[in-house]
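A single protein chain has been removed from this complex, and every other one stays in its place.
Presenting chain A:
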Amino acid sequence: MSTTHPATTPPAPARALNASRTAATAARVLRQLGHDPRTIALMLLVPCVMLLLLRYVFDGSPRTFDSIGASLLGIFPLITMFLVTSIATLRERTSGTLERLLAMPLGKGDLIAGYALAFGALAVVQSALATGLTVLFLGLDVAGSPWLLLLVALLDALLGTALGLFVSAFAASEFQAVQFMPAVIFPQLLLCGLFTPRAAMHPVLEAVSDVLPMSYAVDGMNEVLRHTDMTTAFVRDVLIVAGSALLVLGLGAATLRRRTE
């Protein structure tokens, strides 16, 4: 049974997700957060406070608040989950727990799905609070169903988790990890149509914004804002955001190595 040159094994056969290991991982991530109530409070309250602030910044022009508020409902979960996931995964890498887990019978998919589930659950709460506040109390005038806003927000959170997981592989420290926020998120923020319609941008920038997933997150929110029923554009936007999230999650899985130098 001995191998020669090299002694490394052939890659393990692809394993389907193991539901109990995934659930155990999600529960563990939530338990870790449970010991950190301040982080939870910040994650849940900061978006609400920002939206409240925004409502009164645009006190004289409620139409502007409608548009920017709806966009931000999609952007907040993305940014929060990006930050939390990139730091959490980086910690997992630097503390040696990742090496330990990958030396145990844990599939990479189990780990990633566990993180996505745990942070997804938190994103649901965050988005529900933010959406509820803006629609019910801040008078956001949305033509479509607020549930669709929530759906897009959830997908945005998933995208944020995926991006965070992916960039954590390229960060050697927490300092670097937080710097990926401006590097990865800010360009998307500028180009997503939040400040000015994408069609009014320089053609080159418009083309760039066409390939950035956050653009579709914001477009999706605006579709719900303006149309009473689900439009084809909305379905397309949602599929693109979900597809990018899955793609980046896959890339993130590829950065988890069982064997490292």
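In the analysis below, contacts are C-beta pairs under 8 Å (C-beta built on N, C-alpha and C of every residue); 3 or more make two chains touch, one makes a residue touch a chain; residues count from 1.
Here is the rule we use: contacts and distances are computed from a predicted model.
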Assuming one chain is omitted from the figure, identify its UniProt name from "4'-phosphopantetheinyl transferase superfamily protein", "1,2-phenylacetyl-CoA epoxidase subunit B", "ATP synthase subunit b" or "ABC-2 type transport system ATP-binding protein".
-> "ABC-2 type transport system ATP-binding protein"
Which of A:44, A:87 or A:102 touches the missing chain? It is A:102
Pick out the residues on chain A that sit against the missing chain.
-> 1-9, 12-13, 18, 20-21, 24-25, 27-28, 31-32, 35-36, 95-97, 99-106, 110, 257-261
